[in-house]
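Missing here is one protein chain; the remaining ones are kept as they sit in the complex.
Presenting subunit A:
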Amino acid sequence: MEFFRIKRDIPFMSYGKLTTAISLVTFILAVFFLFSKGLNLSVEFTGGTVMEVQYQQAANLADIRHRVETLKVGEVQVQSLGTSRDVLIRLPNKEGTSSAKLSEQVMSLLKAGDAGVQLRKVEFVGPSVGEELVSHGLTAILLVCLGIVIYLALRFEWRLAVSAIIANMHDVVIIIGCFALFQWEFSLTVLAGVLAVLGYSVNESVVVFDRIRENFRKPGMRGKGTAEVIDNAITSTISRTMITHGSTETVVLAMLVFGGPALHGFAMALTIGIVFGIYSSVLVASPLALALGVKREHMIKVVKPKEEAVV
């Protein structure tokens, strides 16, 4: 079995304009949704209380909402969670009241309505914690980018490093844009997923760059232009790209299907991230590197001092 029977190098670089346009449009759309709709941040970031309760029979959401609203804590969200028996209740932080006590008050109110209700999960986060998480999250993203750029610049060349990280950020922004567009909950676990994509997707660019460097060194490739060398590199790794990503996507989809609500956001971030990861590493990173003017000399330079050292 061999899926990819490619006779000639595919001229990926000549599609550069088209792919850049597509990327730009999706990117702008993602940024637009991010600003117009905003992220549906989870309680971890915003502070507040989230409770998960389970009823013996189908829950009466209106009744639950009515009961919780008697506490007068502000906007209360009550929604069913997966099944009609599981209910999610969100309460905002309220100044002055001991928020840790809030969940107990809610439970006693609910128990008054239906004694069979069971508390499954409570999460309470104070207001200061959320701000810290946001700043830590941003620092983490920044440091990951910086670390990757430095490593790639040392290992390859700064032009490749920069184009890889731009391609990557493009993925991250698109994932976050999707979360904004569909108003999926953006939690800490989703953030972990996004950062994992950042590490994972660079992976892909590295494989292509590795091939580009190798091609530059090959005697048979000497007469060819940079665009052709890159085309050849992408073509010869495309089979591996598709199979690897297919495998990872399979696992992530298994997580999406079987992992339950707790892993849903995480799996979703990765699902989108991997799809865009394939696209961006092949069709965004390489044209960018070409546009930044990467040449044979840039890549061979890295090798020369090593050879001298041996002699």
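As a working rule, a residue touches a chain if its C-beta (ideal position, glycine included) is under 8 Å from a C-beta of that chain, and two chains touch if they have at least 3 such contacts; residues count from 1.
Assume contacts and distances are computed from a predicted model.
For the chain of the complex excluded from view, the name given in UniProt is "Protein translocase subunit SecD" [choices: "Aspartate carbamoyltransferase", "Dihydroorotase", "Cytochrome c oxidase subunit 1" or "Protein translocase subunit SecD"]. Residue in contact with the omitted chain (choice from A:M13, A:V78, A:L91 or A:L191): A:L191. When you scan A:L61, A:A140, A:M169 or A:L292 for touch with the missing chain, the hit is A:A140.
Checked against the full complex, the candidates A:R85, A:K121, A:K224 or A:K295 give a single residue touching the omitted chain, namely A:K121.
Within the whole complex, the absent chain has one touching residue among A:A59, A:V73, A:I175 or A:V202, and that is A:V202. As for the chain not pictured, it touches subunit A at residues 1-2, 5-7, 44, 52, 98-101, 103-104, 118-126, 128-129, 133, 136-137, 139-140, 143-144, 147-148, 151-152, 155, 187-189, 191-192, 195-196, 198-200, 202-204, 206-207, 210, 214, 236-237, 239-240, 243-244, 246-252, 254-255, 257-260, 262-263, 266-267, 270.
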